[in-house]
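A single protein chain has been omitted; all remaining protein chains appear in their positions.
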Amino acid sequence: MVIAGVVITTVPGKAPFVAASLAHQEGVKLVGGDGRERIAAVVQRASGEELERWAESLVAEDERVLGVFPTFVGADPA
Amino acid sequence: MSITRREFLESAAAASALAALSGVPGKALAAGGERWVKSVCRYCGTGCGLYIGVRDGKVFAVRGDKDNHNDGYLCLKGFLLPQILTAPTRCLYPMIRKDGKLVRASWDEAMSLVAAKFKEAIEKYGPDSVAFYGSGQGLTEETYVANKLFKAGIRTNNVEGNPRLCMASAVAGYVTTYGKDEPMGCYEDIDHADVFLLVGSNTAEAHPIIFQRIVRRKEKAPGTKVIVLDPRRTPTARIADLHISFKPGTDLAILNAMAYVLVTEGLFDEAFIKNHVVFGEGTETNKSFEDYKAFLAQYTPEKAAEIAGCKAEDIVTAARWFGERGKAAMSMWTMGLNQRTKGVWANNLVHNLHLITGKIGIPGSTPFSLTGQPNACGGVRDGGALSHLLPYGRLIANDKHRAEMEKLWGVPEGTLKPKPGPSTMEMFQKIEAGEIRCIYIMCTNPGQSLPNVGRYRKALQREDVFVVVAEAFHPTRTTELADVVLPAALWAEKEGVYGCSERRYQLLEQAIPPAGESRPDFEILCDLGRRLGLGHLVPFKTPTDIWNEILTICKGTVYDFSGMTRERLRQAHGILWPVPTPDHPGTKWRYVKGEDPLVPADWPHRIKFYGRPDNKAVVWLRPHKGPEEAPDPQFPMYYTTGRVIEHWHTGTMTRTCKELVHANAEAVAEIHPKDAARLGVKTGDKVRITSRRGSEVFKVKVTDTSKENLVFVHMHDDQHLCNLMTIDAVDPVSKQPEFKICAVKVEKV
Partner (left out) sequence: MRKAPLFILLLPLLLAAAPAKKAMVVHPDVDPNEPCDVCHKEVTPEIVDAWYESKHGMNNVKCFVCHGPLGPEFMRRAPVNRCVGCHGDKEASMALPFFKGKDCFSCHAGHELNPHKLVKGGGK
């Protein structure tokens, strides 16, 4: 299990809408944001590769998302 | 109570993400000892705002001004500006020609000689034996001082400037159509236009930041159409939805044919024409809309296509896109239309398209002339520093205007001579004829930039002509011909105002002291004035003194920017005139009620063309007429000149930048592959290009961006002068030369 803190940057003004679409995603917990173009979240995925895949698909598929920046990554082997 | 590893990781993750959000960055921090000085780019008429970075007394960088119209962007030339200040070719001390060589002299020695020579000529041969040739790169204050000194002090109207070579036809186009010079729209129109008509403009290379704004408009509104009219397929055509290539000089037929389509397909605005337009021919406004329609009958798309060598259906498409109801249409043009013997007519024809459709004075709909130099508008055009003008819309030949200026300048009635002076080419021809014996050349390089330059280089070398050149660089193709060279302060080394294409006046603050012994041009001119006994006319200690006088001169004219106090300019990022009071925000859309302070609130229509006595604009009936010198069996190819993005004007500044000295610096002959095959040349070979006037050898570049039977050479190379071949024939109204078209033969060397 991999747990990462991430900042998701969006097209200015779109952060609240992106946040709404992420709110019910499995393993994603929204913890804050600037209400305009940045979202802070904690993401849990089974492995590092899955975390990367999640980040890549978010950027590729959601036009409003400009980037996903990990700020912290930890592994809980349990 | 213990915390699980997972809980710990989650809270650590959350904390770090939140921490990354916080910490709102403040304004760009200045790392120790840096100062950022607000200014404007030294190069083209786009007039990009920038900040000059100074550290340890040196300029180390520039940065685009995000609060100005250019939104922080700079083109590659502006980006590299700092290097020009410390170039090895900077002219750092005065020089006098002794025994055929220019040798170093003191300021006093140089200025004494200049004053003595001018005094001698004036006494012996009269005031018209001396002349001033200035520049659209001079600061407004400098040009103002020269204009006043020569016209009101020395009392000669021999005051000209290089905007005669680039903008005179645009000026005369605006004046004949609307009564007054200068565009009525602004750059913001780009953000609202649905159709762009770019004619005679390689915007991508000559006005890159304006091009970028058009690109952004296209990205934002994907239905935006771009029509490019240019014989060559330049980088500008990259964004064209329709590029029409045509035989050089036949664009008047195309523009008339577009009008034909607009009229016959009912794409004209009847009410607008009724309220705001009169029709004219020659110089008389004695025609009607019916006359105009009848006139246009000879310019069907088919007939125009035959003249121009393009497709009739393309002309129809261009017209329909331009004229589509509900779509905003913006035209932009520059040298392709202006540097022509029919330049004024070409300008009139563009204005016609906007006037008959009523696509003018609405955001996105405007005929917008792109100015080449950073201060052709502010300093020379608006400032009236041409031989037939007085400041701010006044004319030498107008008794009332002369009387007004005499009063404002505090000189006796009758001081100003009533006869306009010679235009630039006439002035240099007078030098050739021995009638002008002293010339003061400021901030320009006629020894490279005049058409048929060989002829005038010879004239400047006459024994009995005394040539003074105030210039920041040496050697240039003009300083090498001078009798006295005066080192001028350059760009960041002096303070003053530039006025760019969109009527935006902006202050260039001084960032560093003048290099070497150089002095700001206004100081040099005031010094000359004092030595000629005319110090009372030019008593200025600072550029602000001059500006404050200028504010009194413009008051009450259609330019009225008396609300642009120096302090306002210091705070602002440029202000668009008219600005009649200190609290007026500036005028984006001239002639428009509610936008333009000079249109009274009770005017019954949305537009008032107050520049003309009947408050209406003129649609002029202008027939197609080709260039002065078309190809013939002896000289079978078209020759044209122009620009590339890496360099500016005669290259004296851009060639000093490390990144640019090898980038497109050498002028080469751009030839179409079919012509190359016929001539038996490939890229890298050499050809000799010969016209009736001169000849030069160039390396070849084979490119399909050129047009068949057309050879293009750029103007920026001081070692391969494109102007040895160009023709000095001029437009009869504007007196602007036809740099863009003449006839040459091309031979493999």
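Which chain is which? They are A and B, in the order written, and residues in each are numbered from 1.
As a convention for this text, contacts are C-beta pairs under 8 Å (C-beta built on N, C-alpha and C of every residue); 3 or more make two chains touch, one makes a residue touch a chain.
A quick note: this is a predicted structure, and the numbers were derived from the prediction, not measured.
Visitor: Which one, B:Ala20, B:Leu551 or B:Leu598, makes contact with the chain that was left out?
Guide: The one listed residue touching the chain not shown is B:Ala20.
Visitor: In the full complex, which of B:Val215, B:Ala312 or B:Leu395 touches the chain missing from this view?
Guide: Looking across B:Val215, B:Ala312 or B:Leu395, the contact with the absent chain belongs to B:Val215.
Visitor: Can you list, in ascending order, the chain B residues touching the missing chain?
Guide: For chain B, the residues touching the absent chain are 19-20, 23, 25-29, 61-64, 66, 72-76, 79, 204-205, 208, 211-212, 215, 219, 235, 238-239, 645-646, 658-666.
Visitor: Provide the residue numbers of chain A that touch the chain removed from this figure.
Guide: Residues 2, 4, 7, 11, 47-48, 51-52, 56, 59-60, 63, 66-67, 69-71, 73-75, 77 of chain A touch the chain that is not shown.
The working rule: only the chains that are shown with their structure count from here on.
Visitor: Using mean CA coordinates as chain centres, what's the gap between chain A and chain B in Å?
Guide: Chain A and chain B have C-alpha centres separated by 51 Å.
Visitor: For the complex, give me every residue of chain A touching chain B.
Guide: It comes out as residues 1, 3-7, 29, 31-34, 38, 40-42, 44, 69, 71-74, 76, 78.
Visitor: Write out the stretch or stretches of chain B touching chain A in their complex.
Guide: For this pair, the touching residues of chain B are 5-6, 9-10, 12-21.
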